[in-house]
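With one protein chain withheld, the remaining protein chains of the complex are depicted in position.
Chain IDs A, B and C follow the sequence of writing; residue 1 opens each chain.
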Amino acid sequence: MTYGRYQKYHPWLYEPRFPILWWIKKWAYIRFILREMTSLAVVFYAVVLLLYVNAVSDGPEAFAAFTAWLKSPLSISLHAVAFFFLVFHSITWFNLAPKAMVIHIGAKKVSGSVILAMNYLTWVVVTVGLFWLLTF
Amino acid sequence: MPVHDVVIVGGGGAGLRAAIAVTETDPSLEVALVSKVYPMRSHTVAAEGGAAAVIKDHDSFENHIFDTISGGDWLVDQDAIELFVNEAPNELVQLEHWGCPWSREPDGKVAVRPFGGMKKERTWYAADKTGFHMLHSLFQTSLKYPGIVPYDEWFATTLLIHDGRCQGVAALEQRTGRVEVIAGRSVIICTGGAGKVYPFTTNGAIKTGDGMSMAYRAGVPLKDMEFVQYHPTGLPGTGILITEAARGEGGILVNSDGYRYLQDYNLGQPLDVSDSNHPVKKSMELGPRDRLSQAFIHEQRKGRTIKGKFGDVVYLDVRHLGEKIIDQKIPFVRELASKYAGIDPVHEPIPVRPVLHYFMGGIDTDKTGSTSLPGLYAAGEVACVSINGANRLGSNSLTELLVFGARAGRAAAQFALEQSPTELAPLRKQVVDEDERITKSYLTKEGGTERISTIRTEMRDTMEDGAGIYRSEEGLKNTCNKLAELRDRFSNISLDDRSLTYNTELISVLELDAMLDVAEAVAHSARARKESRGSHQRTDHPVRDDDSYLMHSMAYKGDGAPKIDYKDVVITRWPPGERVYGQEQAE
Amino acid sequence: MVKRSNEPFWWALFGAGGVVAALCLPALLFMTGVAFPLEWLAAPDYESLYGLFENPLVRLAILAIVSLSAFHWAHRFRFTLYDGLHIKHLNAPVALFCYGSAIAFTGFAALSLYTF
Partner (left out) sequence: MSNSGLQPTIDLEVYRYRPEQQAEPTYDTFTVPLRDEWVILDALNYIKDELDGSLSYRWSCRMGVCGSCGMMANGEPVLTCAAFLKSYAPGSIRVEPLANFPVARDLIISMDDFMEKMNRIQPWIITDEEKPLEEGEYLQTPDQVDEYKQFSMCINCLLCYSACPIYGMEPSFIGPAAIALAQRYNLDSRDHGQETRMDILSTDDGIWQCTFVGECSEVCPENVDPAGAIQRYKVTSTNDWWKSKLLPWTSKQ
């Protein structure tokens, strides 16, 4: 095979196989896979949220039944695990965002730490807002 | 296809610039770019401080010319330096157009900084990784020319000469071990210097003088080889360079008493570091390298240096610049000092000592880079044009790569266009012989008891002992004898590795062979020059002697010792005078 | 001529979903899934919830949250399958499964929220 102007012609290259279970080889890779797994928590809760709204829509009995399920140990444990994953998602997401986002004010680049701080500030505001909406 | 139009050996700054010059002269010309390492690994990558060229209004060509001539102790060819200084700004602008990230002034113009031995600030820089940025800009730009054919990790072993002219090289492909013809109607050697001939050097592993040796063996003389530059500020132990830019930005040198000792060596009077005129150009820490390195030896003899784990040192102090300037202007200095000397220059002074840095001498060329062998050109540190004389001024070398790289490229292109097509058969025959020589002397050889590392270490030590900063007849004689002995023992060498694939031990032995040639040329040229000039200081002949030695030495390879001859220096408008430093404030 | 990828379409949805999920989901999940059931916080009663969800804007917001979250999952999970299991060669079926699920879910969510 010809690669542009660089030729591949050496016959004796040793090509190591990439390990199938590569992601348990390093803590950083495990963390990466965990980060990617947060998407399961995200979709889990998206479904629960929709069911929650549907239960309200279906009337007080349906809602009561759903609330009862929410109180079951199974549901509580599922939610607890999902909660940790969601927080992990939020943190990794906000921490990595400055890498992709470059904001200019005039000719100057806004520094990563400022963007980071803005992200967390928004998170706090949204969280407080949601609490206010549902508990008052 | 082993037949090209121009063959360039060396993918450093000079080789890349030459390659681009060839294809730009005539895009139909095909250039083989042969390099023993991937071009971006070439040692140009390590240059830190900057490249000199006059562009600011407060400066003039005249200044740059004169600084260089006096810096080189009048051993500079004045026609060459004039042309160099004139062409320098365009070359650096060209590199700017090719993307080199030069450091800038607030208004967007290129910024300049002061360097040793320079009357005005005229050194362009890219923070303190100038060589790195220049090399990468050149290499990446070179990729856009389809006419440049890379031979990466091919090691050139000898020149192919046929019909009285140089028509290519024999080269060993490191990954397969095959020795092949790489033919062209002209050849440019750009293989850089030979710092590895000495034990303690700023140079990387690849600077082994291969190109010098190839030309030398082909009968081309090596010019001014006795002039080797010691840089005053290397890190003890490793020899890693702390750039002159550290002093250009205001760093000072002090001895064990905290005293700025340079004032005792006719280099002017120090201003306080808080003085707005500090650092004063061409004075104190901004004196030329030869004088600063020599001053260190005197301090050492007076017992005023500091004892360190790796021998005596003095301190380079940049603390007063403050963290901000250090991080902005010389971040690499901070990185290197922290990593390799374990100190943070923001808070502590940096231990330094003189270290072998640069070869002023090299393959004798004229202003177009051509040598006495038709079809053979040379440029860069490997060549001696000569614009560096007896002592190179810092930051002239990077510019030299560009100016003379381009000139050699154009001249070699022109030459190639005028020649008849290459006949491959006779060259092939020479390469078969070369292959056999290498195989027989190293790969299939029986017996042999010497190790590469033993001979290499002894060579380096004897060079430092006899051909270091201060030299004498006695010391040089010993060194010459020792080198002859090592040459003898070299024929008894034996390799552990007999394989073909990436046999790096084979490369080492070929490099050692070349280094022994270079060492011999240096020692014998030094022994013959019975005067002191620039970097060549003889304790037994302490003064400059223009009557007998205002001449370039020319070392020719002989059967035993080299033959040393001389050639006139070109003097046009600047008659030999006294080198004056530190007096500028009095003007 | 090389073909530019259509990946940006999915990536934009993934990114939007990531932002929405990062901002909203921890708080919502914490309340509905943990704090209300365990009575750490007083849960809103049925009527006030009904009132809240009756607001079409709220339902629209919920649709956005659940749908974008689903696309966020779809994209990320697709690559997790590729990387974790080395099945890039199954590109088409995996993508179909992931994005298909997200699309179907979005349709279902839109319908049920519309008919609230």
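Definition applied: a residue touches a chain if its C-beta (ideal position, glycine included) is under 8 Å from a C-beta of that chain, and two chains touch if they have at least 3 such contacts.
Since the structure is predicted, the reported quantities are computational estimates derived from the model, not experimental observations.
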{"item": "Chains on display which the left-out chain touches in the complete complex", "value": "A, B, C"}
{"item": "Of B:H58, B:K429, B:R451 or B:K530, the one touching the omitted chain in the full complex", "value": "B:R451"}
{"item": "Among B:V3, B:L16 or B:I206, the residue in touch with the chain that has been omitted", "value": "B:I206"}
{"item": "Per the touch definition above, residue among B:R17, B:H64 or B:H136 touching the missing chain", "value": "B:H136"}
{"item": "For chain B, residues in touch with the removed chain", "value": "37-38, 40-43, 45-46, 55, 90, 93-94, 96-99, 101-110, 129, 132-133, 136, 140-141, 143-144, 152, 175, 204-206, 237-238, 240-241, 309, 335-336, 339-340, 451-453, 495-497, 499-505, 508"}
{"item": "Contacts of chain A with the absent chain, listed as residue ranges", "value": "3-8, 10, 12-16, 18, 22-23, 25-26, 28-29, 32, 36, 96, 99-102, 107-109"}
{"item": "Positions on chain C where the hidden chain makes contact", "value": "1-9, 11-12, 15, 79, 83, 86, 88"}
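One rule holds in what follows: only the chains that are shown with their structure count from here on.
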{"item": "Distance between chain centroids, defined by C-alpha means - chain A, chain B (Å)", "value": "55"}
{"item": "Centroid distance [mean C-alpha coordinates] between chain C and chain A, Å", "value": "11"}
{"item": "For chain B paired with chain C, centre-to-centre distance based on mean C-alpha positions, whole Å", "value": "63"}
{"item": "Junction residues of chain C, two or more chains touched", "value": "none"}
{"item": "Of all residues in chain B, the ones touching two or more other chains", "value": "none"}
{"item": "Interface residues, chain C side, partner chain A - complex", "value": "17-19, 21-34, 36-38, 41-44, 46, 49-50, 52-53, 59, 62, 65-67, 69-70, 72-73, 76-77, 79-80, 83-84, 86, 105, 108-109, 112-113, 115-116"}
{"item": "Residue numbers on chain A that touch chain C, as the complex places them", "value": "18, 20, 23, 33, 36-40, 42-43, 45-50, 52-54, 56-57, 60, 63, 67, 70-71, 75-76, 78-80, 82-83, 86-87, 89-90, 93-94, 122-123, 126-127, 130-131, 133-135"}
